[in-house]
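Pasting in a structure now, in structure tokens, and then I'll have a few things to ask.
Only one protein chain is missing; all other protein chains are in place.
Chain lettering (A, B and C) follows the sequence in which the chains are written, and residue indices restart at 1 in each chain.
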Amino acid sequence: MKAIEISNLVKRYGNFTALRDVSLEVNIGDSWAILGPNGAGKTTLIRIISGQAKPTGGEVKVFGVSSNEFTEEIKRRIGILSHNHLLYEDLTAWENLIFYGRLYGVEGIEDVAEDMLRKMGLIGRADDPVRTFSRGMKQKLAIARALIHSPDLVILDEPTSGLDVRSRKDLADMVSSLKRDGKTVLFTTHNLEEVSEFCSYVAILHRGRLLGTRRVGGEPLEDYYLRLVEDASTH
Amino acid sequence: MLRHIKEIAIKDLRLEFRTKSTLNFMLLFALITSMMFSISVPFQSIQGTAPGLLWLVFLFVGLMGFSRAFLREVELGTLDGLKSAPVSPSDILLGKVIYNLVLVLIMEAIIVPVFIGLFDLEIGNLPLAFLVITTGNAGFVVVSSSLSTLVLRARSRELLAPLIMFPVIYPVISTTISGLRMAMGGGVLMDVKNEFILLVSFIIIMLIVSLLTFEYALED
Amino acid sequence: MEIEKKTQGIIMLISVAGFLLAILCGYGALIYLGPEKTLGDSYRIFFFHTPSAIVSLLGFTGTLIFSVRYLIRRDVESDIYAVSTAKVSLVFVTIALIMGSIWAKFAWGEYWNWDPRETAVLILWFVYAGYFALRSAIDEFDARARSSAIFAVFGYVTVPLAYLSTRIWASLHPVIIHTTGMNLEPRMVMVFVPMIFAVLMIYISFVWIDGRLKKIEYQLMEVVE
Partner (left out) sequence: MNVLVGVFIAVMAFLLLMLGLQLTLISKVRRLERQMRRLKER
């Protein structure tokens, strides 16, 4: 079984085609970067994989289950960190984690949440509303939120945007520890350098089309990327 | 699942009581409309028009307040969090309905006494009046909770919302007023039997329609 | 394309037959039948008012069916026909409302009486006016089709309500069709029933033509893309 199998995925919003004929397979335990400029369809792809949006055509399977029959069981195995942090600003850090933990049916949620907050270094601010947090702290809490139910597939949608150097380093540590634990990681970015820093595979998305996939290493990514994009525009 | 519904409702109540953003606005709005009515309606005719006016206050307030439950999630972007969580759409809807029902009960407990005082009303059967308003509001909450998601991506949604909600809840509006009139005149439960049958069947039908369509309403 | 041509021919036939039948029945209603005992000549409005009302209610049922079909299938065609049926029904119910209030002026002395049936039909009118308002406010195709389809399902409650309004609330509105049969003289039935069919045929042809127009406009838009 693969973690993700996407075949001939199409997503249209009215006349605008966000994704056309995207096919991709991700093995369990691999870490993939989806690289593409803004508007390439990265977020749309993520939304479909995480069950927030439905495909117009084609099929997406996550852990063998098709997105058309997406069950709560599958959603429980996915953790998503979106560029929108998905936190309730007027609730405290603690309340946010407890709320989501209960929705995900996490057992012993209070202990898990406390562990999580300690690991993220937020335990001292647990009872402060999220509104008062700095950008980096919100990001840390968002990570805790995404991982509260220890998901098998972790989706990170542009997680580095707006992060300072310190928080970025923490994020990289977190991703490598996820990889060590054998989790599948999906990571979207528009930044070439981040690909090799976080992931071992890369898929290049350009104007809704998947131009190519490869292992990280060998030919410099920049050359590979430019070659694919030029090929695509001459066709 | 009941657990999810409860979690969502409690979360929303906690959010609301922390900021009171909706509750305060709803109350102020209710007070100012009551005052406007009090100024505009001649004293002699108030006993006859009061049921309609009281219900209008609730309609206006509900129209502004009930849709906040979803709007707030959309503005914060947390609706995506709910959608990616293992929660069925009907749980989300029912959580919001229950949250709005609690808001309604709070509003009633404050507005009705103020309204009675402001107009110096005589209410024949106060418990029945409360019961009628609550049932009417329940119908309103069910419809507005799910219709408010339809205008989320529309232009000028604040204008559009009453436009599409009022005609659909018209049966609730008219039966509640007639029930309220009965209760104010000192009627008993048996006098408003027909109104109750109509209201309850409306609520049940709308709840079924909401639960069936809500999965589509949340999609994108 | 070939099938479309054939349907087009059939629809043209239905349309022309509908119009001819309507003229014939109009003659029957206005000239062939004599005045009624209590209402005099004003009862003749009934032959135009009631068929448009009946057909528009049937038409809104069509809107419901196409809307549900859209939600299941997500096809452009269902959305287009949901809109066409709603549009033509809205015109017909407007006609029924206007003629009804003219009749009310003769029979009850006022154009508008807030009779339960009048009110219920007016609310229904607002529901479908709201339907078009909702559509015009959403730009994105899928969101527009989906939202309005869901709204059509909700709004449909007003249709049975309009039909049953005379039974639920005390109403002045005459009830013509009972479960036991029709409350009409045989000669009147001879004009009334064909008139329903005539209006229905006109309705169907309008819906088909409008739907066809919208479909081809949609296809053109896609090709230009």
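Quick note on the criterion: a residue touches a chain if its C-beta (ideal position, glycine included) is under 8 Å from a C-beta of that chain, and two chains touch if they have at least 3 such contacts.
Because the structure is predicted, anything quoted here is derived from the model rather than measured.
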Missing chain touches which shown chains?
-> C
Out of C:T7, C:S136 or C:Q219, which is the one that touches the chain we can't see?
-> C:Q219
Interface residues of chain C toward the undisplayed chain are 8, 12, 15-16, 19, 22-23, 26-27, 30-31, 41, 44, 48, 202, 205-206, 209-210, 212-213, 216-217, 219-220, 223-224
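The rule we apply is simple: only the chains that are shown with their structure count from here on.
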Determine the shape of the graph in which chains are vertices and touching pairs are edges (line, ring, star, complete, other).
-> complete
Report the chain whose mean Cα position is at the greatest distance from that of chain A.
-> C
Once you count every C-beta pair in contact for both, which comes out on top, A-C or A-B?
-> A-B
Return the chain label for which the distance between chain Cα mean and whole-protein Cα mean is smallest.
-> B
Chain B and chain C: spacing of chain centres that average the CA atoms, whole Å | 32
Whole-Å distance, chain A centre to chain C centre, using C-alpha means?
-> 51
Going by residue number, chain C touches two or more other chains at 139-140, 142-143
Touching two or more other chains - residues of chain B = 219-220
Interfacial residue positions of chain C with respect to chain B in the complex = 71, 119, 123-124, 126-127, 130-131, 133-134, 137-140, 142-143, 146-147, 149-151, 153-155, 157-158, 161, 168
Contact footprint of chain B on chain A as seen in their complex | 47, 50-54, 72-73, 75-76, 78, 80, 82, 84-91, 95, 99-100, 102-105, 129, 145
Which residues of chain C touch chain A in their complex?
-> 74, 139-143, 221-222, 225
